[in-house]
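Heads up, one of the protein chains got dropped from this complex, but the rest are sitting where they should.
Labels A, B and C are assigned to the chains in the order they are written; within every chain, residues are numbered from 1.
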Amino acid sequence: MQIKVSKAAIEEASKKLSNWGRWGDEDQIGTLNFVTPDLVQRAASLVKKGKVFGMGIPLNGNGPQSGLFGGRWNPIHTMLATGTDAIAGVQDDVNHMRYADDAINMPVQAATHWDSLGHVFHHDKMYNGHNAKYVDSRGVHRLGIEHTRDRMVGRGVLLDVARYKGVDSLEDGYGISNEELDAVAAKQGVKIQKGDFVIIRTGHMERCLANGSWGAYAGGDAPGVKFENCYWCHEKEIAAICSDTWGVEVRPNETSEVNQPWHWIVIPAMGLTMGEIFYVKELAEDCAADGVYEFMFAGPPLVITGGTGSPINPLAIK
Amino acid sequence: MQIKVSKAAIEEASKKLSNWGRWGDEDQIGTLNFVTPDLVQRAASLVKKGKVFGMGIPLNGNGPQSGLFGGRWNPIHTMLATGTDAIAGVQDDVNHMRYADDAINMPVQAATHWDSLGHVFHHDKMYNGHNAKYVDSRGVHRLGIEHTRDRMVGRGVLLDVARYKGVDSLEDGYGISNEELDAVAAKQGVKIQKGDFVIIRTGHMERCLANGSWGAYAGGDAPGVKFENCYWCHEKEIAAICSDTWGVEVRPNETSEVNQPWHWIVIPAMGLTMGEIFYVKELAEDCAADGVYEFMFAGPPLVITGGTGSPINPLAIK
Amino acid sequence: MQIKVSKAAIEEASKKLSNWGRWGDEDQIGTLNFVTPDLVQRAASLVKKGKVFGMGIPLNGNGPQSGLFGGRWNPIHTMLATGTDAIAGVQDDVNHMRYADDAINMPVQAATHWDSLGHVFHHDKMYNGHNAKYVDSRGVHRLGIEHTRDRMVGRGVLLDVARYKGVDSLEDGYGISNEELDAVAAKQGVKIQKGDFVIIRTGHMERCLANGSWGAYAGGDAPGVKFENCYWCHEKEIAAICSDTWGVEVRPNETSEVNQPWHWIVIPAMGLTMGEIFYVKELAEDCAADGVYEFMFAGPPLVITGGTGSPINPLAIK
Partner (left out) sequence: MQIKVSKAAIEEASKKLSNWGRWGDEDQIGTLNFVTPDLVQRAASLVKKGKVFGMGIPLNGNGPQSGLFGGRWNPIHTMLATGTDAIAGVQDDVNHMRYADDAINMPVQAATHWDSLGHVFHHDKMYNGHNAKYVDSRGVHRLGIEHTRDRMVGRGVLLDVARYKGVDSLEDGYGISNEELDAVAAKQGVKIQKGDFVIIRTGHMERCLANGSWGAYAGGDAPGVKFENCYWCHEKEIAAICSDTWGVEVRPNETSEVNQPWHWIVIPAMGLTMGEIFYVKELAEDCAADGVYEFMFAGPPLVITGGTGSPINPLAIK
């Protein structure tokens, strides 16, 4: 495809790719509807080796947030009871038990996470025509992540674009075309199917980890899919798209008229679930080694009532 | 078994059931070592219907914490950007995008969760002999939940004790014996195997939900396994034990000499992974309907560096 | 006065008592403008005994919030370093210093606090005509508490209504009239002056403390000023009004048409600073003992950028 990205292109895609009403007026989960029980069963049958890959990054103060986007902070982990308390003897009389306890405080999208369909709006509307006013200071009252609690299971497919290009990491600003995604799939011998959880590897995260610094990873420039990718996702009827970058799409964006143009379509028009900041190093190495790029995918969100998303540790099981 | 629960009985079980050194001096995951790749593969083969059950309770301010235990609070969910902001137009010039964002702040064990092996100590020691001083205000530096990131997958088995007894819920203080667990399994036609994730249903949570109030659920009295259960878990070589109560074991405890005697054994001596506050209503109904009490289990923890556990939404897949 | 409280009465008072523009279009502090340097100097001259009263309640998990209002929680205090860590020796190599550290997490209005003028709106407007859209998820961008950082000093006057009535505490639902406030002042031998920080004692908090339970204190019924009090404050040209209740005004409110009708006037129309949940027991006892109900008042807010208020520990100095 050859699209000049602009507000006009956004309006056009918004209409052409709309899934509003496709699964009923009350639908809360969009493209996750593509995943039927038989697809879940077939996904489980892909487990051949019993090998599990956790794709969540560690949650701690050294995370990717650097203040570039939206006031997000890195996870704050504080202890409520400790082993040092225990051995000092201060718990014995109070708790009659020696234990440790703790708490975590984090933006739901600070590390590896799902976006819910209530995360991005187009004009005054959310996916399926819900009014954006239903997302107020008390939470996401339509389309919250809680609606997906038992829906994040299916066939996963890794598209290792970096490896296809023969590089450790694509460069920031590199836009992945639809044609290239198809070429990667063909080279890998895998076919994208309806209801798939597609994971794109750019190598961006691994570049940061190798550098020992997240730098401007979260909120900054990145390799990623081109705007035209929304047409690809629509045509393939995938359930979800995920990547090892903070926002899936290429940055700098292909237009300066808006911020994150691809997001304007996939979430509010299509109702496509999106996963970000996925750690895929070992999974990618394993796929390269055995030539199998499909697997069972299980990425349950926390059931955050009214969440714009959820921190996760999604699993690929081969 | 007939055990008079006391400090002496704890010391005795502590020695008899110890897994220290069983998987090497550096082992961080205890009984999860029982789950081998072939068991993961066989667990996947249990998926017949493609039906998924999310066992995490909703995370919001109406959770089970009532201040009874350890200063825990219910999840605090705050918005960082809203749809009301969006439609007021205040994002357009700043973000060039209309979106919502949010954060969650919660004790890791406030709702459905895993305990890590660093959660409970015996005297000055943790599982595998690690010194409790390695759990300080900066986190759990040995045995943290992060070590289990890719290990919480395997065969799940539901033991529906409430249904076996013909009640909606066992009563608080009802202690489940080893014999009874075996009887439940036999009645259900399922056999506990090495490496299983065993989930015990007491009906306690459903009683609270039916009452419309958590009451003293978290930290208070509950039905649960008797102290002798630690011998049962050891003999069966299960990977993990989970329940629909806040602490698996019966309360009031069988002794007043210590608090939560069973915990003193299963975590520090055995290195047994424990899951608490599991929501199992629909799963149990489905098992009762089709008579199949085994399934694929996938309960990935968040990768909280140095966590005493993790909030989760574990999945049963049939 | 005899006012039938209603939406109409609110609209009327809103117009009659408006201070919009009184101190310029850019004014951010409303009635605090009444406090001139000479009044500060005269307030200091009221210090005769050198006796200081802290009027902040303790910030901890046993605070007044019970979930009745707006999702507020009690202060959460967590440690970042402890003495138990220190004596376990775990700090010596890392910090080369033995120390403790901690953090506090609380709604700014959860305990003793100031309301900023950005806390309450009338229709779509704030005090001085500012558009309510300037209070979004990123903060209070007009009228935030930071504008008052050096303005909360002046003459304080205690009006001890409970003592005047000869009771330990006024009852919930007891409405204090303007006439009664004047009678209390007269009985106490004190005259309300322009720029005063007026503190009203109902005994409500002391009743809770005596009961050992906050009960429905925060968000529930309470003694307090009648709606007509907004006229009294306007006429007296006081700088601020404070009380030992959670919301100054009487509850149940005098109307069911709106919630907290007095608030609708004093904040958005008048720009009156309001202090709530003040602990005044010892101050009141001292005033009763020496017959002096005026004092120097110093209640600096934290400089919370864009805050709807601030937790405080305001001082009365006699």
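Keep in mind that, in the parts below, a contact is a pair of C-beta atoms (placed from the backbone, for glycine too) under 8 Å apart; a residue touches a chain by one contact, two chains touch by 3 or more.
Since we're looking at a predicted model, the values are computed, not measured.
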Inset, instruction - Using the whole complex, pick out the displayed chains that touch the missing one. - result: A, B, C
Inset, instruction - Identify the residue among C:1, C:104, C:186 or C:210 that touches the chain left out of the display. - result: C:104
Legend entry - Given C:12, C:150, C:168 or C:290, the one touching the chain that is not displayed: C:150
Inset, instruction - Taking the full complex into account, find the residue in C:37, C:212 or C:291 that is in contact with the omitted chain. - result: C:37
Inset, instruction - From the listed residues B:74, B:137 or B:260, report the one that touches the chain absent from this view. - result: B:137
Legend entry - Positions on chain B contacted by the hidden chain, ascending: 71, 78-80, 82-85, 87-88, 90, 103, 105, 137-138
Inset, instruction - By the contact definition given up top, give the residues of chain A that touch the hidden chain. - result: 61, 67, 71, 73, 76, 79-82, 85, 88-90, 105, 133-134, 136-138
Legend entry - Touch residues of chain C, complete complex, unshown partner: 36-42, 44-45, 47-54, 56-60, 70-72, 75, 77-84, 86-87, 95-110, 112, 118-124, 126, 131-140, 146, 149-151, 153, 258-260, 263-264, 296, 298-309, 311-315, 317
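Going forward, only the chains that are shown with their structure count from here on.
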Legend entry - Contact-graph separation of chain B and chain C, given in steps at minimum: 1
Legend entry - Centre-to-centre distance between chain B and chain A (centres being mean Cα positions), rounded to whole Å: 26
Inset, instruction - Would you give the residues of chain A that are in contact with at least 2 other chains, written as numbers and ranges? - result: 71, 78-80, 82-84, 87, 103, 105, 137-138
